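Note that one protein chain is taken out, while the other chains of the complex remain in position.
Presenting chain A:
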Amino acid sequence: MITFEDVTKRYRDGTVAVDDLSLEVPTGAITVFVGPSGCGKTTSLRMINRMIDATSGRITLDGQDVREIDPPTLRRGIGYVIQQAGLFPHRKIVDNVATVPYLLGWSKKKARTRAMELLELVGLDPGLAGRYPFQLSGGQQQRVGVARALAADPPVLLMDEPFSAVDPIVRASLQDELLRLQSELRKTIVFVTHDIDEAVKLGDTVAVMRVGGRLAQMAGPATLLTEPADDFVREFLGRDRGIRRLSFISAKEVRLSPSPSDLVTDEDGRALGWRTADGLAAHGTFNPETDSLRVALDAALLSPNGTAVAVDEEGRVRGVAGRDAIDELLAEYAPPAAGRAPGGSSGGSSSGAGDSEGAPA
């Protein structure tokens, strides 16, 4: 666990980058620092591995004050990913990934073997190992950056706007890849971004910071969307908060009805469409096991009769959910009246809602 205790960073010219920040970064989960530029999110991140030293207050890593640790030693034990990947242009990809193992004195063979494993882990073709950074695309370079940060298997990973320099499609795939990696690796990740959608997508916990280096709100993404602490957070979260929150509610509990006769299926039980007077009409599907309520609602809206088709992994129809069924679940997750925590009265149905703040250790 990483803790910030009354941490302030004041520069010599009097600018306060981080103002009396106190928070806890839970072990084994992704904590996102998000906010507009000048809110001190990057400074806060860089104080963890002492790229910047705090003016006052304490940052501890598993109970130990980071200032008691010699910076290079500290940094070798913490993965660090930066915006432009920052790969060493004169070194081959494999040696870039093996940077920290080399520093730790591993043999060249062991370090390179490890580097090859990591290239595979982050979804890169091992054939790229002998190339130089300039020969890779931005997205590939960023994956190498992640592999390099993970090379010595550090328990903590600091990511400073790692995906903001790549195009939106590549960014989305890198985000998915990070979530997949994290489900395997369970690292303690601190992730800095200015993009609230990225924060809400990736964070188990999101810390919203405001200009002047103050913490505005720290909560799970679903809570943040339902109960922004103040106008600043509300504005920063932007439009469609209600709809976006549905992404954090599992569609598992949507009440399914038996498949009606006007839903046409093939011999394997896969939906083909709705029978109408003019032939087959389009249908929308969702998988209650893996999809969110947002997908279910979307599927309902895509069908002419407002009914979403529930399918299993193979695409076989399991039942249907009309808007009334979706509405029932929506009502359960209605934002509480002033100040009450959500989920308290819904009988544990908030599991999978993603707003649990006690992250797994």
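As a working rule, a contact is a pair of C-beta atoms (placed from the backbone, for glycine too) under 8 Å apart; a residue touches a chain by one contact, two chains touch by 3 or more; residues count from 1.
The criterion applied here is as follows: contacts and distances are computed from a predicted model.
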Candidate names "Cardiolipin synthase N-terminal domain-containing protein", "RNA polymerase sigma factor", "ABC transporter permease subunit" or "Extracellular ligand-binding receptor"; UniProt protein name, chain not shown: "ABC transporter permease subunit"
Residue touching the undisplayed chain, where the options are A:Gly14, A:Gly63, A:Pro89 or A:Gly127: A:Pro89
Candidates A:Lys9, A:Lys41 or A:Arg75 - the one touching the absent chain: A:Arg75
Hidden partner chain, residues of chain A it touches: 49, 51, 71-77, 80, 82-92, 99-100, 103, 132-135, 148
